[in-house]
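The structure follows.
Note that one protein chain is taken out, while the other chains of the complex remain in position.
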Amino acid sequence: MTDEPNVCAIRGLRSIPGAARRITPMPTILADPRLPISFTEPEGVMLKMQHLSKVYRTHMVETHALRDFSIHVRDGEFVAVTGPSGSGKTTFLNIAGLLEEFTSGEFWLDGVAVSGLNDNARSKLRNEKIGFIFQGFNLIPDLNLFDNVDVPLRYRGYNAAERRKRIEESLARVGLSSRMKHYPSELSGGQQQRVAIARALAGSPRLLMADEPTGNLDSLMARGVMELLEEINRAGTTIIMVTHDPELAARAQRNVHVMDGQVTDFDAEPKLRMQSRDADIEEAVV
Amino acid sequence: MEIRPIISALMRSKVAMILIGLQVALTLAIVCNSLFIISQRFERMQRPSGMNETDTFYFGSSGFGRGYDARATQKADLQLLRQLPGVAAVTPAWSVPLSGGGWDSGISLQPRQKTATADSAIYIVDDAAVNTFGTHLIAGRDFKPEEVVDTAFGGSLHPAVVIVTKALADKLFPAGDAVGKQIYMDQDPPTSTIIGVVDRLQHMRAESSSIEYSTLVPAYMPYDNFTRYLVRTEPGRRDEVMKSVEQKLAESNRNRIVSKMRTLEQTRRDAYADDRAMMIILGTVIVALLTITALGIVGMASFWVAQRTKQIGTRRALGATRFDILRYFLTENFVITTLGLLVGGALTYVLSLWLLTHTDGAKLLPWYYVPIGFACLWLLGQIAVLGPATRASRVPPAVATRSV
Partner (left out) sequence: MFSYYLQLGLRSLRRNPILTALMVLGIALGIAASMTTLTVMHLMGSDPIPWKSSNLHYVQMDNWDPNSPYNPDGSPPDQVTYRDAVALMEAGKADKQVAMFKLALPVQPVNPELKPFRALARVTYADFFAMFEPPFAYGGGWNHDQDAQHARVVVLGNGINEKLFGGQNSVGKTVRLDGNDYTIVGVLGDWKLRSRYYDLTVGAFADPDDMFMPFTTAIDLKQRSSGNNSCWTSSADGWDAYLQSDCVWIQMWVQLDSPARLAEYQSFLDAYVNEQKKSGRFQRPLNNRLPDVNTWMADQKVVSGDVKVQTGLGFAFLAVCLVNTIGLLLAKFTRKAGEIGLRRALGASRRDIFGQFLIESGVVGLSGGMIGLLLTGFGLIAVRALYTNYKTVAQLDWVMVATTVLLAVAAAVLAGLYPTWRACQVAPAAQLKTQ
């Protein structure tokens, strides 16, 4: 994790050749000029997409889910990606989370060029670098909390002692260490989402992808989850959160608005950090 | 690798596991026992009769009317048959191995012995018998023509000389010195002398417990007006000779009925028809059972895959490779199959014990059928689950973010 304070990485717009006939000029997120950007090994850049497009082909219809999509997320940022349903934000999430392939363009994740990777390499990268938090929690109902958190660690290939240590730590971090033997169905929605967060954190990922993390929660639980995410971010983990909820998005450092598969709007300035990054994580947990 | 979480996940959906496990258990029990029965029947059917079965046939002749002289007809018939081209050897024979009916008798070593030493098939034949049956003399000598005596069919049988099979000779005289020894064909004297031993000649009843015990008795002894003839032909000429024999005998004497000629091959087929039927029926059951079980596994696994699509997507999102997913389902199937097999092992012996009470001469299933059955069902399970598991491995990770 970098100790650098979060600064805005976006300096301005640049028109892209070839996209000129479009009515809306292509917004492109540029790298901070202070940070040297190499096309192979960008330092301090967690995620970078350039001119990315995703086309779904079903029978006769071609759907452009993303077109000439470019985004740049720096290490340690908390970015909210917003947009209405069907805007392409889920597609962005899937591609950013290595869940889906893209049709053309370029994409680096933590310095690794993704486009050349096969399925196994992508799985490995996903397992090591990314933690996922889903709207529906996606806990495995047949496994207890311990085993649920264990799932990514198994694929990581840690030994039993290492796994146990990490599971216990991460469940403790979300305040559920006493319920390790419980099954998801015995928990409230907020608790389930915290288990999902514990699972996402257990492998110490560099990037946390959150998909409407509070979508299935009431506002009180949602606040707790958000505070937890903010704590995690403060501890150095980059977070990309996809949401359609502007209130939630407002709590992120930066908003990227997606519309019709393109980035149409973004916060130029990062929000001021309200809390000290040394604040006790436990405080954030409701 | 991840057997413990698989088991704990399975324990949450016990019913499905129990159903597949039970199916595997029953399949193991039925397949092992059926295979054992098949192998026993197969072994039974493989026992050699000791005869030249390919070139041999037999038929009966029954005369009627008051003027019919069975003894004279028998002698004339033998003469006629022995002259026919293609005939290698002919003997009158009361009965033929595996043919079902005939004479059997207890053989004793002492007069008035309380229980006979051995039960033996009695083949009443002439001096051409060893040659006609196609069996081999391994000790002593063959009958001489003058030893074949005219005998009236009646109460008792006291031949001066007999030839016995090796199995019978060994049973009666374990020292291996049967030739020259005296035996009692009846409980009373006179005794009969063993003059020769043949390597093998089976009993006329395939189901007999004394299947290898046979005694050749030299005598011209029609059963009332009935005589049976056994004919061995030169190699490959059986069918041709059968036709000519039928024709010649029809011409020779109008006052008799020549029964349908039967080959030894037909006789063997008929003798083991029930065993063959049992083998075919059990074989069909095994195939049908394995098919049903495999289809059941495919069906259940497909359902599980469909039901757990989201879960699979989540696992993929959390970093599982396609192979991890494939392996998960293969391992899960292995665990369920193994649990089923453990129950099935016990069930197999329950079934085996039940079979013991319902079949004559049944034996307890040998232990090695169980591990072989285990291996077969493991393999069957893995093959059956491969399709659904491959489908599972193709579930895209993006399923995890789908809201429904």
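As written, the chains take the letters A and B, and residue 1 is the first residue of each chain.
Assume a contact is a pair of C-beta atoms (placed from the backbone, for glycine too) under 8 Å apart; a residue touches a chain by one contact, two chains touch by 3 or more.
Computed from a predicted model, the values in this text were never measured in an experiment.
Asker: Taking the entire complex into account, which one of B:43, B:150, B:188 or B:246 touches the absent chain?
Answerer: Of the listed residues, the one touching the omitted chain is B:188.
Asker: Of B:3, B:72, B:273 or B:346, which residue touches the hidden chain?
Answerer: B:273
Asker: Go through subunit B and note every residue touching the omitted chain.
Answerer: 15-16, 19-20, 22-23, 26-27, 29-30, 34, 37, 62-66, 114-115, 152, 154-156, 186-188, 223-224, 256-257, 259, 273-274, 276-278, 280-282, 285, 288-289, 292-293, 295-296, 299-300, 303-304, 306-307, 310, 351, 354-355, 358-360, 403-404
In the analysis below, only the chains that are shown with their structure count from here on.
Asker: Return the distance between the CA-based centres of subunit A and subunit B, expressed in whole Å.
Answerer: 71
Asker: Tell me, which parts of subunit A touch subunit B in their complex?
Answerer: Its residues touching subunit B are 90, 93-94, 97-100, 119-120, 123-124, 126-128, 132, 134-136, 138, 140-144, 147, 150-152, 154-156, 183, 199, 203, 211.
Asker: Enumerate the contact residues on subunit B facing subunit A in the complex.
Answerer: 1-2, 5, 8-10, 12-13, 310-311, 313-324, 396-398, 400-401, 403
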